[in-house]
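Only a single protein chain was left out; the remaining protein chains are all shown in position.
Should a chain be cited, it is by its letter among A and B, assigned in written order, with residues numbered from 1 in that chain.
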Amino acid sequence: MIEFSDVTFVHQNGLKALDKVNLEVQQGETIAIVGENGAGKTTLVKHVTGLLKPTSGTVTVKGTETTKASTAQLSRTVGIAFQNPDHQLFSESVHDEIAFALRNFGFSPQLVENRVTWGLELFGLEEYRDSSPLVLSGGEKKRLTLACILAWDPDVVILDEPTVGQDAIQKERLAGTIKQLGSAGKTIVVVSHDIEFLWPIQPRVVVMRSGRIVADGPASSLMLERKMLEEARVSQPQLVTFYQELARRPRAPFVDPLEVVRWVS
Amino acid sequence: MVEVVRAENYGFRYSESKKWAVRNFDLTVGSGEIVVLAGPSGCGKSTLLRSVNGLIPHMYVGQTEGSVMVDGRPVADTPMSDLAQKVGLLFQNPENQIFMFSVERDVAFGLENLGVPREEMRKRVDEAMRLMGITELAARAPHELSDGQKQRVALAGVVAMNPRLIILDEPTSLLDPRTALELVELLERLRKENGTTLVVVEHRLDLLVTVADRIVVMSDGTKVLDGTPRDVLFGDQAEGYGISVPAIARAQRLLAREGRAPADRLLSAKELADVLGGAGT
Partner (left out) sequence: MMWLSGGFIFRKGNSAYHRLDPRVKLLISALLFTATLLVRSIFELALVIAFAMAISATARVLRRVGRTMLLTATFSAFIFVVNILFTRNLETSAVYAIRFIAIVVSTSLFFITASPDELEQVMKTFRLPRDVVFAFVTAVRFIPVMMLDTLQIMDAQKSRGLELEKGNLLRRVRNMIPVLIPLVVNSVIRSGELAEAMESRAYGAVARPTSLVEYRARGADKAVALAAVLLFAIGVYSFYFVLPTYLP
């Protein structure tokens, strides 16, 4: 579905943000990209829709090289939910806001209506259909931006730091949505430094550090590598730390971290 | 213990709104305490913060009930210039609190406004920058800094005014976990070196649970829980009010109910492992 082949990206000021990155994302996978702020996570993700073009190497989405299509075209397949809803909302009504992308992508008026209604229902925003998007609360705005993206049904959904500023209820709802999308066969990429949020989802984890991928594997095994995590300045889920500490004790009642997750959840 | 903040049956309704943002709110904060204020989005935390630092009622109009007192004086009767020296407020977005083109000038901003003489100002600015670990950044421009650095610059600007109480509104929301931990360490240092009282509004309880003296939970404008971290997180009601109980606390709570772990204080992952699996190798 998405392929990064030896991708290097150097900023105008000479800073190397991505260094020979190789990554393959299969259809239907749920991946988390983790690393400290500045490790290159958002830079990586921006390459998928061609917002950034590699200095060397290629990025391919569903067989198309990102340098050969516009961002708008690539976005038909890959929807990116950016961190700040206030950077997107501008329409007169919530209805129009969801319809914006659909109209840009050439959906028929009837289909636009269907998709808007679907999006409003899925995210519990029906009562705001004709309201201005600017009067919604922070949490509602975030749901709206997600509705806007899912409305055009992209194959890939990328979420850039979706948990920032969210309370526990909102995070739970988000985790549920991610699981739902995963079951529906969507490919999901979550960029996040919130390890506690990611852990129960058990995604494939890609760890980035200084523009490089330093680890790539299932959460259940990757999160055990304390040294690698420390060097990448990524925190370990508390339950994993607990499990590892237990494993070093004379009496260890747990076999693997997943059991700990199930036990506590 | 001298009370820094005392809210009694406090209520506030913004004039454009029909709903009371805060109602029947009681709270006391003692000197040198670190209090975490938690609660779901929209529960009135922001309104409460502004009621303590004076933006309500001096900048925002509405209807008030009850009282909020800082250092024994009602907030409504204290001018902002006095309140600014008693209560510092660190807002959520560090970018929109930095006005000047250089770091040290921004740290001096509040002192300039108060007319502090240059020599004293210089001392206080240098001291605040030292405490926040940003002395080398003195001449830098804010847009060149990382989020964590901007956070410290904004905090230094508040610290320079020597307030007794500093309120922080979701200070770690933009930071990654390691940087967030560093900020928490800074806050502890502030309490230790300056005796500053701290009230931190935060969703990410796992970062603060070890340093907080108390957790106060708000819901729908009023206080619903108030106690030590252990009291609040081990009770049954915590999740019901929409706060995220840290995973380790949940584990300990489960074990405590089965009688396999102590229930008198919160343990770290290591300590809990000691209890469950025997002393470490």
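The rule we apply is simple: a residue touches a chain if its C-beta (ideal position, glycine included) is under 8 Å from a C-beta of that chain, and two chains touch if they have at least 3 such contacts.
Source: prediction; values computed, not measured.
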Touching residue (missing chain; options A:Leu18, A:Leu44 or A:Ala101): A:Ala101
Of B:Gly72, B:Gly115 or B:Gly259, the residue in touch with the unshown chain: B:Gly115
Listed residues B:Arg23, B:Arg105, B:Arg191 or B:Lys270, member touching the removed chain: B:Arg105
Option touching the unshown chain, where B:Val4, B:Val22, B:Ala38 or B:Ala84 are the choices: B:Ala84
Touch residues of subunit B, complete complex, unshown partner: 50, 53-55, 58-59, 79-81, 84-85, 88-89, 91, 93, 95-102, 104-105, 108-118, 121-122, 125, 141-143, 157-158, 161
Interface with the undisplayed chain - residues on subunit A: 46, 49, 51, 70-72, 75-76, 79-80, 82, 84, 86-90, 100-101, 104-105, 134, 148-149, 152
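Going forward, only the chains that are shown with their structure count from here on.
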Between subunit B and subunit A, distance of the C-alpha-averaged centres to the nearest whole Å: 30
Residues of subunit B that touch subunit A when the two form their complex: 39-42, 92, 146-148, 170, 173-179, 203, 206, 239, 242-244, 246-248, 250-251, 254, 269-270, 272-274, 276-281
In the complex, subunit A residues that touch subunit B: 36-38, 137-139, 164-171, 193-196, 199, 233-235, 237-239, 241-242, 245-246, 248-253, 260, 263-264
